[in-house]
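Below is one structure, written out as structure tokens, with a few remarks after it.
Shown here: the complex without one of its protein chains, the others still in place.
Take a look at chain A:
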Amino acid sequence: MTTANTHTFDAAPAIEARGLTKSYGGRTAVADLSFAVHAGRVTGFLGPNGAGKSTTMRLLLGLERPEAGEALIEGRPYAALIAPMTRVGALLDAKAFHKGRSARGHLLALARSQALPDARVDAVLDLVGLSSVARKRAGGFSLGMAQRLGIAAALLGDPRIVLLDEPVNGLDPQGILWIRTLMKQLAAEGRAVLVSSHLMNEMAVTADHLLVIGQGRLLADCPTAEFIERHTDPAVYAATPQVARPALLEEAFMRLTAGAAEYSAH
């Protein structure tokens, strides 16, 4: 404990939500949501469709304004960041680019807005495997290719923080594996990765840490393994070999949310 002094300069968390609240037309989408996301691990943002995951991500990125609370990136609101794409990379929806522009044109425009060298565009195109179609109209891309373009945009500025909203939705197994490997690598490099999903199995194998959300409220914030242990039937848990325990996430999630009957109503 003699080294405790060295930790007094602990930086702000990569991402921090403080009492975030947002409603649409009187209907609450996100309610008093507080959590922190830390570097060096994949944080899974888990919840059924309509739970408020995408809304939270838009709030974190300053695309929407909360009615209450605040969203901080390394201690500051997103809008206060200089060259924000070099701090935070985000993939919100695939295909969120102009259909008539080439992948390269799209990324060049983004790179120039951040004063990044054009060469970085070719580097990320290479990284996501789109170099051979870089000059083709992005409107003709398959969902998998569009997703890669979105990832390329997110990684363009070599950000320390990466937000991915349902990145594996609609992807083929190869694409899913690619994203999964990428997220783990990003975390291993010391970045903070926040990834949302409504797919239990996906989160069970990728996330080190879970933020579970239901109807806009935070239901759990703990390591994935701990979440499973805490919310599965103890007998089932004990009878399951360690390697198979990630498969229990779905059961744990169902037990946790069993009280909220509204889930089945939506």
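The working rule: a contact is a pair of C-beta atoms (placed from the backbone, for glycine too) under 8 Å apart; a residue touches a chain by one contact, two chains touch by 3 or more; residues count from 1.
By definition in this document, contacts and distances are computed from a predicted model.
A single chain of the complex does not appear, and UniProt lists its protein name as "ABC transporter permease", one of "ABC transporter permease", "Acyl-CoA dehydrogenase family protein", "Ion-translocating oxidoreductase complex subunit B" or "SpoIIE family protein phosphatase". Touch with the chain omitted from the figure is made, among A:Ile15, A:Leu72 or A:Leu155, by A:Leu155.
Contact with the omitted chain, checked across A:Ser142, A:Gln185 or A:Asn201, is made by A:Gln185. Taking the complete complex into account, residues 58, 61-65, 78-79, 81-86, 88, 90, 92-93, 95-102, 105-106, 108-110, 112-117, 119-120, 123, 126-129, 153, 155, 157-158, 178, 181-182, 185-186, 189 of chain A touch the chain not shown.
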